[in-house]
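Missing here: one protein chain of the complex. Every other protein chain is in place.
Letters are used for the chains, namely A, B and C, taken in the order the chains are written, and counting of residues starts over at 1 for each.
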């Protein structure tokens, strides 16, 4: 059969191993894998000789167009998702946040409309309730949300001041209902009461600099919240997902829970794998203010180990696109600086450079935490997350030898700074296909607004258990 | 490209998942996987509609043409390996046992010659030293053996009377050398001193019936030996493989060692997964005499759990082909009955029936323990153990709905009885390809003597770590 | 030397063992222990032949004259403490509860005045803050309280409606300060938010009967609070005391923490060792409403094991003296029934009967959990808690064969009912000495108001580590 695109001579990396095989693509799908001269006839041939070919990345934690702490960055859905594609990510899962007093579905539908007109790649949504005046109301809306293809949620155990803190009782109710609906609840696990009082105490003492940000929320603040969330999930007989986990204590808690067979998963983020809290001492320390804070070397090491041994399942970015000006304008104290930074474009380069080339992860394991596990957990597998006949042709060609010095000047995200300025990486994506279309090649964007779609999802517990 | 064979419409099961894809075969190799109409042109089309297609099985533990306890069964290499093919196994790893006073290489070469002229499928060998008069001599011969493509060994921690018991010191020396040579040592883990004295005590007391066989070697006898072997391997800084593990205590010991990151693997056998020691009370109890003995339901359950959670990596058969007459003739006491029974043909049917259809293993996990893990551990991957472009076309088509009542009359192994007489199974292999040749179809053998070859192996620690 | 009192021929039980020795008492003190005819000359001889002689009991958890949930029972300090003496308890540690807006010291001084004029035995106080509007104020008052001889506190992690719930932040601050002051903080560990919402949900659903009391606060409610409290104590680098622990999960959490060397102790109460939640199904179920609720047989068993192996250190009573009329008047729903019941008099009989005679505790271990451990933990040792030269002559003579059917008619506590009505015990105190004075003999009270004093305390971490 003549095919549209043939990727030849590459080494294809799936979690199950590396194989030397060509990939045949017709329309939006992979239609064949073939050894040597199996496929001969193609509209277009992409030569991947000397390169690796991996499933397109899935970033389970982005915040495009988020308004938070009074600010919204200058990056729209199109800019953000095309930056993701530059970085080898072909699917993101973003968050629809309820407006208090309004149904969550209203936020979801509004976000889906933006996505459909602007996204460069496929997009899914997590739901996020914020109005806790009546837990019954939340529980009542959940079936509609899940039925709309949004079977995953995130709730905040902190941000009382922002009105986002979920109390233990409502969390319990949501977990119980999620279990009934076959949905998954994630938590931003920082101990609300303790964390915010510690912040307040520092501010009251006039300790306003960025260097107080990590001291305001030491590892314990995350540990306590994770431990409590796991307990409540156990009591609710539900599964649980810990988002952006940052501490060695968290790795141990989640690892132990998983060893006992509990359906608990953890996500960490690129910055927790590559940066430490020493940056808060720098003059531009406020640029690194995000939550949880960056940690110590021991935590970084423990997170890499957790990825390698399966205690941590997924790497996301918690991408938010504030500018330096927005950070500075709100920096009277560390507590008022808008939390968050851009990262959606650098996830793969950093995983390749420090993980694969750095010897911390096998290439196959890197593919799992970059793509496959998120696909299995969030209802996208085997449509996404694997290079296999029948799957979407979301494919990234990687040059493991390519070196690059990261800089705001050669990245494509919204903010006017990057936390990785000057960081040298080895290993970089060179071509990105989304659903059979080459949208990035040679550092050039070849796609257009609306290439991406909102993807409805349904979870599969059997697959989830393998993530 | 026109191909030799196209397996169409099947559901292909690899450890990484199940995909609906066609398989294109040219010569001895798989050359392509393709969705829907990717491949159109083939010499021969095999329709696998409604069936599952899996990598050919690897049985890491067979004893064809073994002489033991004064007896040798009536099954030659050809009969044995073609029975394996009927059961969906396309590679076996057998044992070359040193003759005391002679080099191990002599046994290996003699066995290889038999294999090359008789085998129906591919064959590898483990080495087995039995002359312990001078440990230095063993250590000196090991490099040649490994260099000949036999990088795995098995030693007996029991069978003092048969002269096969390795002492702890020689075991330590062998493990140390194996570690240096990148070889893997397996142990038959039964506590020699304790086990044989317990047997003697029972015999002295006139307790000779088959029902005393399990009492003579209670779970502790295996547990003590496994624990000691793991300790010695730890001291020798070597890896270790526990063959035919039978007890829940073993599952715990190996599981704990693996959780600590030690390079320890365990194999169990079909009979430990499906039979219990109640059979020893039956009139034909002596037919079930093998070592270790069959255990309790709790052990069976624990072994299945161990396979599911990765504590146990591989299922073998410990196939030996004694006849009823041989068993009876030596049954003055349970201690003199030749140990062992046939099983090479029923491994897949039982794993499908009790494992996959019985809900104890996912289909993917079944493929791992039936084929992929042994390939990774024993240096055969990705040549064997996976359906992927470039791999050997060792392929089995499985009908998960096919029901059969096992009987010596419809099985093809050498003995004149089977431990599974009357056992109803659901799920059966219907077609077997070995290196691109259909050798079993429709319960008919289509191959010939010498189809199989001796396969030289080299171990890969990175792959082994994934088994 | 001639002595005032000589207790002859008894078997003296200290934690270190049982010895046949006479006890010589002069004034308020034990002055000598002597074998056979060592002491001959005494003002008064008490013959303890056939009996056991133990240190007077210390009940670390009583609530005499408590007003709670709008009610106060009819028992004053004199009635309550003389009932304690009938039950072999010669020291109690009660609670001074802050009145909101007022200093805690005010409550303490008022309680001490009542004690000095009324108490039949020695009395100590724990402090209990309830005004959490400004944690700094609490932390500022703590040194004065500790300096006054009240170096132990209790805080409530539940009772939000009653205004007693301490938030995690204030608990952290109190623990930190306590650590600095060498004080010990106890917690009533029930998860406030979850527990009270569960109660409300049941009440909203019209589930008002006593049988809903245990369902409103299942084991998890205690487990979550204990786990959180231990975490916060670990973070605050402080010690911690869990009062009235009721669950097997608690036993495990505290046992594990202690095994890791953390300075954590647990107290359980007589009723958790002897009654189960089946009582809530009875017509008089409301009489058993106390917090935490009574549990299952498995919990009872686990608590006894915890005492035997040292996971649980102390047995108290949580004695509160509400009447049946008070219970009934407030029983529109289980949630409004005043929590608590009388128990100060039956601690020793039940420990003797079920513990020593029932084979669950050695006699020595019983003495530890009844007296010595509390003395060591709360700064009373070796003044109290041991029979030794130099210690206070707080001594109880026990008849291990004496049988009695407990009834409100033959007990001396304030309430008009007892949870143990009709309960047959074997083993009973027959004589009680407080500071060298025989105050109970032959079921008769021989003391008078004001025999007891308020005892100032100071903690000794070396001794505490042994409890």
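Note that in this section a residue touches a chain if its C-beta (ideal position, glycine included) is under 8 Å from a C-beta of that chain, and two chains touch if they have at least 3 such contacts.
Predicted model, so just to flag it, every value in this text is computed and none were measured.
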* Structure fact -> Here the chain that is not shown touches B, C
* Asked: Which of these, B:67, B:106 or B:167, touches the one chain of the complex that we don't see?
  -> B:167
* Structure fact -> Listed in rising order, the subunit B residues that touch the chain left out are 167-169, 172, 191, 193-194, 197-198, 220, 223-224, 227-228, 231-232, 234-235
* If you put the missing chain back, which residues of subunit C would it touch? -> 1, 3, 14-17, 19-22, 24, 26, 29-40, 259, 362, 381-382, 386, 388-390, 462
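In the analysis below, only the chains that are shown with their structure count from here on.
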* Asked: When you take the mean of every protein CA atom shown, which chain's own CA mean is nearest to it?
  -> A
* Label of the chain whose CA centroid is most distant from the centroid of subunit C -> B
* Asked: Just how far, in Å, is the C-alpha centre of subunit B from the one of subunit A?
  -> 43
* Asked: Just curious, how far off is subunit C from subunit B if you go by their C-alpha centres, in Å?
  -> 63
* Structure fact -> Separation of the C-alpha centres, subunit A versus subunit C, in whole Å, is 52
